[in-house]
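Some notes on the structure that comes next.
The chains shown are only part of the set, and none of them has been moved.
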Amino acid sequence: MLVQNLSYFIEEGFRSLRHNRFMSVVAIVTIGFALMIFGAFLIVYSNVQQITDGWIREVEVTAYLREGISDDAADEIKKRLWENREIASVVYVSREQALQRFTSEHADAAYLLEGLTENPLPASFEIGLSREARNREAVERLVAKLGKLPELEGVQYGEEWTKSLLTFLKILRMLGFILGGLLGVAIIFIIANTVRLTVYARRDELAVMRLIGATNWFIKGPFLTEGLLQGLAGALLSVGLLLGMYHFWLPKLQASAGIFFLQNVPLSFLSVEMLLWIMAAGMLMGFFGSLMSVGRFLRV
Amino acid sequence: MIRMSNIQKRYGPDFRALKGISLHIRRGEFVFVTGPSGAGKTTLLKMIYCEQKADEGEILVNGRNLSRLRRGSIPYLRRNIGVVFQDFKLIHSKSVFDNIVFALRVIGTPRGDMKRRAWDVLRRVGLQHKINSYPLCLSGGEQQRVAIARAVVNDPAILIADEPTGNLDAAVADEIMGLLEEIHVRGTTVVVATHNMGIVRRMKKRVIRLEDGRCVSDTNAPDAFELDEGEITLVKPSVG
């Protein structure tokens, strides 16, 4: 009995999709485009993330020691630093090493140091960040923590531009979050509403079914499978659109160097996991869009 | 089977469609409901299968008090009641066959049975050749017969038919009335609303006459109607 009903729901969902072709196509295209937007957003977001993460990975924190701290004391501090989870590596650079490095790095300017009587460079720790700490917040947190150590004179991370970049990336990330959140909400509404309209277009039939003595869940069944199928078809369409654009349109766009000379920037596609999530989301939204809508027309 | 006591039905604040109807239709009876257009026949029938709720009064159908019926139980009530709607109410997106089958599906008929019974009933109303058509591709009379087939296909305890012959020629109408009579003989309670006085007279059944929301007569004597409607007709038994 349950099996018979279930197979009826599925059969009937497919039949209805086929029968109401215009409506199905319109709904599926709408859902497809809505999910495509979301997918495109995810692609952009994850690519920006990837690019900036690469940069962040290069960020290195340098902590300068106060004058007059012995190498032994420095060793002590190093051990303490090591206890921080954010820190993956600590290299001690003594004053002498710093001077050596300077002369070798600036060989052409070696004469600048020729007349020196005293070594002007401080000793320092070069701190490498652990994988988890390679993000803006963690870096800033670490820097703030290090700033409180009395043995350290100053903490510097990367060059000046890193700071600007980190701020910018923070903004970008926040904006991405906001945009993504809005997108998510909007797309849920769009898909659910589209399915609602398809149900609305057949409100008369719903009433008839109820008058014949069908229970609500028996009436809902096929509409739910139909909503689910519409959502799935829309999701497939969106993935198809994204894949198509990624493979055929993007290379052409990148090749038209006149506008964006970005031939060499590799943009990655969504992961299979993400794609599966999109499908699942489409199906769920279709399903719940139907669910919320059908009940409305069963008040007879 | 159906017992109404002092039913009042309002549509909107100042229009009363039924003004105190009391009647009792016994199990296995065959009753006609007549009356002029707008008298409240359809409204009365809608009360029975709970499409409309009474504002006042009580209705008992098959022992259940409809005013106390939970919304969730309405479908189970309706499964015992076959209805031929005045406007047919066929599902336009389903074929004739699927329309009939839907009524069987609702009550959980096994698959094999469904097909046989659908065929059977369509043959009875003379539409076996239209089995795969869609309702909008049928003539008015054909649609009406599909509606009748759907109403009787699952052998309901009560059959309600609202103007079931309005789009049928006299010959087919007689056949349909024969079908209803046969179902009636098998034990179904039948309530038919109609304007067709010819049929009412020929069938010689109990007749309830509504006028302006009131029950103006309720009689088993068809002779009482011989002089109304401005037409004098001599009735002979059907030849077809």
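What to note about this one:
We call the chains A and B, going by the order they appear; numbering starts again at 1 in every chain.
FYI, a residue touches a chain if its C-beta (ideal position, glycine included) is under 8 Å from a C-beta of that chain, and two chains touch if they have at least 3 such contacts.
All values derive from a computational prediction rather than experimental measurement.
Summed over the entire structure file, the copies of each protein chain kind amount to A x2, B x2.
One rule holds in what follows: only the chains that are shown with their structure count from here on.
Across the complex, chain A is touched by residues 49, 51, 72, 74-79, 81, 83, 85, 89-93, 102-103, 105-108, 110-111, 150 of chain B.
On the side of chain A, the complex with chain B involves touching residues 1, 4, 8, 16, 19-20, 202, 204-205, 208-216, 218, 300.
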